[in-house]
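Apart from one protein chain that is not included, each protein chain of the complex appears where it belongs.
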Amino acid sequence: MIPEPPLLLVLDLLGTFVFAVNGALTAVRATRLDIVGIVTLGMITGLGGGVIRDILLGALPPATFIDGRFLLTAAAGGLLAFALSGRLERLGRLDQPIVVLDAVGLSVFAVLAAAKGVALDFGWSQAIIVGVITACGGGTIRDLLILRIPTVLRSELYAIPAMVGAAITVAILRGGVYSVGTALGAAAVCFAIRMIGVHYDLNAPEPPGAHRRD
Amino acid sequence: MIPEPPLLLVLDLLGTFVFAVNGALTAVRATRLDIVGIVTLGMITGLGGGVIRDILLGALPPATFIDGRFLLTAAAGGLLAFALSGRLERLGRLDQPIVVLDAVGLSVFAVLAAAKGVALDFGWSQAIIVGVITACGGGTIRDLLILRIPTVLRSELYAIPAMVGAAITVAILRGGVYSVGTALGAAAVCFAIRMIGVHYDLNAPEPPGAHRRD
Partner (left out) sequence: MIPEPPLLLVLDLLGTFVFAVNGALTAVRATRLDIVGIVTLGMITGLGGGVIRDILLGALPPATFIDGRFLLTAAAGGLLAFALSGRLERLGRLDQPIVVLDAVGLSVFAVLAAAKGVALDFGWSQAIIVGVITACGGGTIRDLLILRIPTVLRSELYAIPAMVGAAITVAILRGGVYSVGTALGAAAVCFAIRMIGVHYDLNAPEPPGAHRRD
């Protein structure tokens, strides 16, 4: 019933990497920071969700600080994004990878954190909420650091696919059918719902000047 | 001398509920998010203070994740606020409940967290500061997520009533006269000071465009 460690680790590194690339590309897109700012935002985005998860689970110091592979993975993602960003920007193609990578990271972290919650004997709703917070956490920190209302508040289908993915994960763990295949299936459902939302533009509109009001 | 658990739990759920309603109404008022964003901001506001408190006290995982009633209470508060918000907005009556609920949550969490600090053998100033941080924490996260300078910085009488409420709580605990009545009394003093500040408009003015300066 306990998720096998290698899958956990690979998923965790994958989520870290895609969020790091996403965060760095977002930095290019949104604020044109220089290389240090871009890689920093990438690393914070990549590592943020896992750090929040480990703080909430009381698993301190966070895995990031025990296992240097996370730092290296996040740094590599940030640097790769910086290297590619010039070309992507000239092609006018920054937006799509940003959205897709964010959805991949969302899905992976939702499944992974929910599984960690179950492994720690959390109840259903607790494991699901830990999954949602972890999945949405990295992107929320990213948005706050560049002074943007977080996607989790602006988009109808962001917290909800994470919740669905986390709930399926808890169900397959409780049902004793957790495996690489079913975990990836849960992540795929989350990813599909998120991308449907993006494709049909189900983002809630942000009224002009709204966040300047008091 | 240790605060009795039932009072702690009821106060904690009450604070969670009123902050959740407040956060959701604030979302309606300030940014017109859709239902998911509104309920999400409500839940974050309701749960944020307690999560910060439990992180600072090293009581991990936070009570929220151990005891599902907090999640349910926060979700109920957010949904109730969403259901009522249309009617309140048409009546032009969103502002007053936002301010009053925020003051109730501030008072309850200041007393509760200071009592938790004393129960953990913290000194006077430590218990008081934990009370203040917890009381101001949920609202501060709420304001940051919608890109608003937090009330705790903008308003003269926000941190101070929380400090007074927390200090009275520590005093009645040390004096051995802690009870439901005296705890509610401490909260009432905090609430009264906060509402006096609101009524006489003792909010510090925010100079125009100030937070765009570097």
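A few points about this structure:
Letters are used for the chains, namely A and B, taken in the order the chains are written, and counting of residues starts over at 1 for each.
Here is the rule we use: a contact is a pair of C-beta atoms (placed from the backbone, for glycine too) under 8 Å apart; a residue touches a chain by one contact, two chains touch by 3 or more.
Predicted, not measured: the structure shown is a model, and the values here were computed from it.
Hidden from this view is one chain, which touches subunit A at 27, 29-37, 40-41, 51, 55, 60-62, 64-66, 68, 71-72, 144-148, 206. What subunit B contributes to its contact with the hidden chain is residues 55-58, 60, 117, 120, 122-123, 125-126, 129-130, 140, 144, 147-150, 152-160, 204, 206-207, 210-211, 213-214.
By definition in this document, only the chains that are shown with their structure count from here on.
Centres computed as Cα averages put subunit A at a distance of 28 Å from subunit B.
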